[in-house]
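Every protein chain but one is kept in place in this view of the complex.
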Amino acid sequence: MALLHTVNKSPFEKNALESCIRLALKGSSILLMEDGVYGAVKGTAKSSLVAGAKGKIAVYVLGPDLDARGVSKDKLIDGVKVVDYGGFVDLVAQHSATQAWL
Amino acid sequence: MALEVGGKTIETDEEGYLVNRDDWSQQVAEAIAVAENLDMTENHWEVVNFLREYYEEYQIAPAVRVLTKAIGKKLGKDKGNSKYLYELFPYGPAKQACKIAGLPKPTGCV
Partner (left out) sequence: MSDEGGTIKKFMYVNRKAPYGTIYALESLEVVLIGAAFDQDVSLAFVDDGVYQLVKGQNTKGVGMKNFSPTYNALGDYDVNKIYVEKESLDARGLTVDDLLPLKYEDEDDDWAEKDSICVISSAELAKLFDQQDVVFSF
């Protein structure tokens, strides 16, 4: 069983996403939530972080947080999966533990 | 504090503003107006309905200055002045009309 990492800070404001990806093992998962969802958007100065993790780490993003911020799903980096609150619970259950990158 | 309207208890804060905006109805508005010693005429309703529309669109209750200007634009200059609005709502068009409209106190009012 692998870890579920959660990132709730904008990659433009904090280096939480960068550190998380650097220190996450292959086969673990990252859930982007709250202001962390901006890290899942393609065509930004920080898109390379999540795009570079492809194939190594599964990246999820919380749908209600995308909607709140007016980020449409067609703006997401390829391979990023959208989950709702129920999906968040499932992810927690499917992983050995959760590590929050605050 | 609370209001009794049609057998239902409607919760209000210590100043008489509705706690839950969804509790509002025309009947509730009439009950608040009675508590404020106001006789609701068509002119009162015009302002109350305007405030509700403004809130629906912008998610705020406008300040008096903004309300006056906007009423003038929508309902004509003879209504878009503070004399007219204070005659309708002697305790302040923003505060009193917002209360009857079931909206929070306007931002910036103390």
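Per-chain numbering from 1; labels A and B assigned in written order.
Criterion: a residue touches a chain if its C-beta (ideal position, glycine included) is under 8 Å from a C-beta of that chain, and two chains touch if they have at least 3 such contacts.
Here the structure is a predicted model, which means the values were calculated and not measured.
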Practice item. Would you indicate which residue among A:L4, A:L17, A:V41 or A:V80 is in contact with the undisplayed chain? Key: A:V41
Point to revise | Positions on chain B where the hidden chain makes contact | key: 57-60, 62-63, 65-66, 69-70, 107-108
Revision key, fill the gap. Omitted-chain footprint on chain A covers residues 8-10, 12-13, 34-35, 38, 41-47, 63-65, 67-72, 75, 84
